[in-house]
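And now, chain A:
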Amino acid sequence: MNPVNYLYLAALLFTIGATGVLIRRNAIVVFMCIELMLNACNLAFVTFSRMHGNLDGQIIAFFTMVVAAAEVVVGLAIIVSLFRTRHSASVDDASLMKL
Partner candidate 1 sequence: MENLIALLIAAPLLGAAVLLCGGRRLDAVGHWIGTVLAAASFVLGVVLFTGMLGKAADHRTLTQHLFSWIPVGGFQADVTFRLDQLSMTFVLLITGVGSLIHLYSVGYMEHDERRRRFFGYLNLFLAAMLLLVLADNYLLLYVGWEGVGLASYLLIGFWQHKPSAATAAKKAFLVNRVGDMGLSIAIMLMFTTFGTFAFGPVFADVDRTGQGKLTAIGLMLLLAACGKSAQVPLQSWLGDAMEGPTPVSALIHAATMVTAGVYLIVRSGAIFNAAPDAQLAVTVVGAVTLLFGAIVGCAKDDIKKALAGSTMSQIGYMVLAAGLGPIGYVFAIMHLVTHGFFKAGLFLGAGSVMHGMNDEVDMRRYGGLRKYMPVTFVTFGLGYLAIIGFPGLSGFFSKDKIIEAAFAKGGTEGWILGGAALLGAAITAYYMTRVMLMTFFGEERWRNAPTPSPAEPSVEPAAETRGEHAEPHPHESPGVMTIPMIVLAFGSVFAGGLFSVGDRFLRWLEPVTGHSEGHSPVSALTVTASTLVLLVVGAGIAYAQYGRRPVPAVAPRGSLLTRAARRDLLQDDFNHVVLVRGGEHLTRSLVYVDHTLVDGVVNGTAASVGGLSGRLRRLQNGYARSYAVSMFGGAAVLVALTLLMRAV
Partner candidate 2 sequence: MSFPLLTATAVLPAVGAIATAAVPAAQRTAAKWLALVVSLATLALAAVVAFRFAPGGARYQFTESHAWIKDFGVRYELGVDGIAVALIALTALLIPFVILAGWHDADPMETGSRRWRPTQGFFALILAVEAMVILSFEATDVFLFYIFFEAMLIPMYFLIGGFGDHAHEHGEQAASTQRSYAAVKFLLYNLVGGLIMLAAVIGLYVQAGNFSLPEIVQARANGSLHMATGTERWLFLGFFFAFAVKAPLWPLHTWLPNAMGEATAPVAVLITAVVDKVGTFAMLRFCLQLFPEASKWATPVILVLALISIIYGALLAVGQRDIKRLVAYASISHFGFIILGIFAMTTQGQSGATLYMVNHGISTAALMLVAGFLISRRGSRLIADYGGVQKVAPVLAGTFLIGGLATLSLPGLAPFVSEFLVLVGTFTRHPAIGIIATFGIVLAALYTLVLYQRTMTGPVKTEVAAMPDLRVRELLVIAPLIALLIFLGVYPKPVADIVNPAVRHTMSDVHQTDPKPEVEAAK
């Protein structure tokens, strides 16, 4: 099978994720969309690895997974504490980062 198809899939997944980040307000959903984007990238890396015949892309994919796991831990903690203080998981309610 042509590996380029995997790239198309990765692009599709990334776009879905990006759209989700941009239009959804629920922090959990936004968060899941980010995961989707990361995994789209992973897919692209692995595909490139296959296409070029070396292992660099696969290694980076592993790195991404590790970072994503760490990110999930921190991100979920933030979301939980946000929910506790504001009783809502909407990202629009957390708009304090402005001057």
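Basis for inclusion: all candidates are chains of the complex that A comes from, given by their letters.
In the analysis below, contacts are C-beta pairs under 8 Å (C-beta built on N, C-alpha and C of every residue); 3 or more make two chains touch, one makes a residue touch a chain; residues count from 1.
These numbers were taken from a predicted model, which means no experiment stands behind them.
Participant: Could you work out which candidate touches chain A in the complex, given the options 1 or 2?
Facilitator: 1
Participant: Which chain A residues qualify as touching candidate 1 in the complex?
Facilitator: Those residues of chain A that touch candidate 1 are 18, 21-23, 25, 30, 91-92, 94-99.
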